[in-house]
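Worksheet for the structure shown next.
Every protein chain of the complex appears in place save one, which is left out.
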Amino acid sequence: MIAWFLRRLLQMVLVVLGVVTLAFIFSNIVPGNPARLVAGPQATPQAVQLIAHQLGLDRPVLSQYLQYMWRLLHGNLGVSYALEDRTVSSEIMGALPFTIQLAIGGVLVEILIGLPIGIIAAYRAGGFLDRALNIVALVGLSMPPFWLGLMLLYYLAYKVSLFPLNGTGHPLVWYLVLPSFTLGIGGAAFYARMVRTTMISVLRSPFIEFARLKGMPERRIIFRHTLRHVLTPVVTMLGMDLGYFLGGVLIIESVFGLPGVGLLAYSAIGTLDIPMITGTVLVAAVFVVVMNFVVDVTYTLIDPRVRLSRR
Amino acid sequence: MSQVPTPQQAPTTPPGGAPAGAPAGVHAVEVTDLAVHFRVRRGLGSVHTVRAVDGVSFTVGRGETLGIAGESGSGKSTIARALVQIHRPTAGSMRVGGREAVGLRGSALRAYRRRMQMVYQDPYDSLDPRMNVLRTIGEGLSVRGVARAEHRRQAAELLERVRLPETLLTRYPGQLSGGQRQRVSIARALAVQPEVIVCDEAVAALDVSIRAQILNLLKDIQQDSGISYLFISHDLSTLRFLADRVAIMYLGRIVEHGTATTVFAEPQHPYTQALIAAVPEVRTARVGSRPMLAGEPPDPASPPSGCAFHPRCPRATDVCRTTAPALRRKASGSLAACHHAADAPGGTA
Partner (left out) sequence: MSTAPMSSPLLETAAAEPTAVTDPHFVRVALRSLRRNKVAALSVFVILVLAIVAIFAPLLAPHDPLHTFPSGLSNQGAPMPPGGKFLLGTDESGRDVLSRLIFGARVSLLVGVIATGLASLIGVLVGTIAGYAGGIIESILMRITDVVMSFPLLLFCIALIAVTGPSTRNVVMVIAFGYWTYLARIVRSLVLSLKEREFVTAAKTLGVPDLTILRRHILPHLAPAIVVYTTLGIASSIMIEASLSYLGIGVPLPQASWGQMINSGQQYYQTAPWLLIAPGICLILTVLSFNLAGDWLTDLLDPSDEVTRR
């Protein structure tokens, strides 16, 4: 078990190393001279050269790479090209609370909508309700989140002033409702389908049959026996979702004007602020890797069957 | 069942044995001290060696059938897979038609493979479900260099040899029964005109009635073409029907080896006796009904000391726990590895 853990840990470290390297490659394949971008169009060649020197761009790639790694080890993601004198890490730290709020909201939407739909569909498997819900779920998966966000804004904030149009207004949770819904609806659809499949196979298993034969009431069968089996994979996936949300928030935050990490990255795209873009992407990717690891380990600790099948 | 040989197809199906260059009188297969070890990783850094096959020697004569029996995990299937070079032997020598086969690579290996074919246990898995019978057999014909235009005719002839109608050529495996599939499997092996066919539990997955048909077919093919079989089975009654000689394996080693008649009539090793006692159809008066085998075969990664069979052996004594018995000629005429079986007068293996 310890051996497996160590091997898994080593694997995670390797992947993180790869992720960092790929991020470094990203920031180095920029066509044109980044120093020129930083200096601005009117800068003299001398100024450009000076900035290139400050950024370390005049040194060999390998030494740049090593320096990059060294800085990363100290939590330093570099300095923003666009926002002078601001480090990428401090900007991300400042924006993170909003993104975390939004991510939690998204997870809540996923669970509160996805689970019940999945359970109902499984219970009516093959019937009209099941097929209708399946199509609804697929529509949810097929809806571009930015479009859904705009539509919600148009109908629920502009036409009917139910929700604030923009930003982080004071009634603490109110401004989060629409963004969370937009963020979570795709995942909710995904979970509905997943829960349905798991639930159907659990409901067909012999121990449920036995519980029925004993005359156990249906409601207790669902809540006492079935849900436990259905929830394990859901919880696993949710852990990883938090990481993948960092991709989704970019769109959602720019639609709703929430000052989170996503909006940070979005504005960095506009100004071609490479350190900021790669910085946010790197943070998201590392987060996904670590989350994967944590989920894998807890899953193995909880469920001994997984451990055995891994050898 | 069918005692009548099939009509001999002289020009297209020459007797499979005796390639022109091989010296006469040499065994079809001659295996000496064959060992196949696997490295199994258990946890970080600790690597165990599993001696799946450990120092096994035997020969198969031309037109002869050697049966290999043993429980699962005894290494009998590993021998089969080593012979057709799916597993690489760790040590030892395998000579086929007098020529060394260990260490072959590239085109020499492919040439070797044509001489040694295999018929598999699972008739539902050994044929590609996406290829019809013609293409399946054609694959073997192509390997032998038969022109594509010839495939249909030769495939039809091969089907006739395994007693299937030509109309099946366009069928897919999903449209065939288990017995038909196994016949196609045999036809595919025959397509490359091998000298030896290794049958790995080739009839184990079939219904009893169909099993007899396939065994008869194999016998007929042997009579027609002088092909040799290495027949691997856990089923002793099958071996008694088909094999000229039998080798009994336990934990990677041969524990008894002799003519089928002698081994079944006078089993020397307690393990052989237990195996025979477990099968009513082959049990003879002399063996009687001994107690059934108790317990499971030991973990091949950590075999017991001394004689590997001693933890399960009713006759085990102190010497069995400390010293591994050698394979010696016993009074019955068979070779056996047991301290308690009487040696043949003055004979060693």
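By letter and in written order, the chains are A and B; residue numbering begins at 1 in each of them.
By our rule, contacts are C-beta pairs under 8 Å (C-beta built on N, C-alpha and C of every residue); 3 or more make two chains touch, one makes a residue touch a chain.
These figures come from a predicted structure and were not determined experimentally.
Listed by label, the shown chains that the missing chain touches in the whole complex are A, B. In the complete complex, the hidden chain is touched by one of B:105, B:130 or B:148, namely B:130. Residue B:117 is the one among B:65, B:90, B:117 or B:154 that touches the chain not shown. Residue positions on chain A in contact with the hidden chain: 11, 14-15, 18-19, 21-23, 26-27, 29-31, 131, 135, 138-139, 141-147, 150-151, 153-154, 158, 243-244, 246-248, 250-251, 254, 265-266, 268-270, 272, 274, 277-278, 280-281, 284-286, 288-289, 292, in rising order. On the side of chain B, the interface with the absent chain consists of residues 1-4, 6, 84-86, 109-111, 113-114, 116-118, 120-122, 124-131, 139-140, 143, 163-165, 172, 174-180, 183, 185, 188, 192, 210, 213, using the contact rule stated above.
The rule is short, and it goes like this: only the chains that are shown with their structure count from here on.
Inter-chain spacing, taken between the CA centroids of chain A and chain B, is 56 Å.
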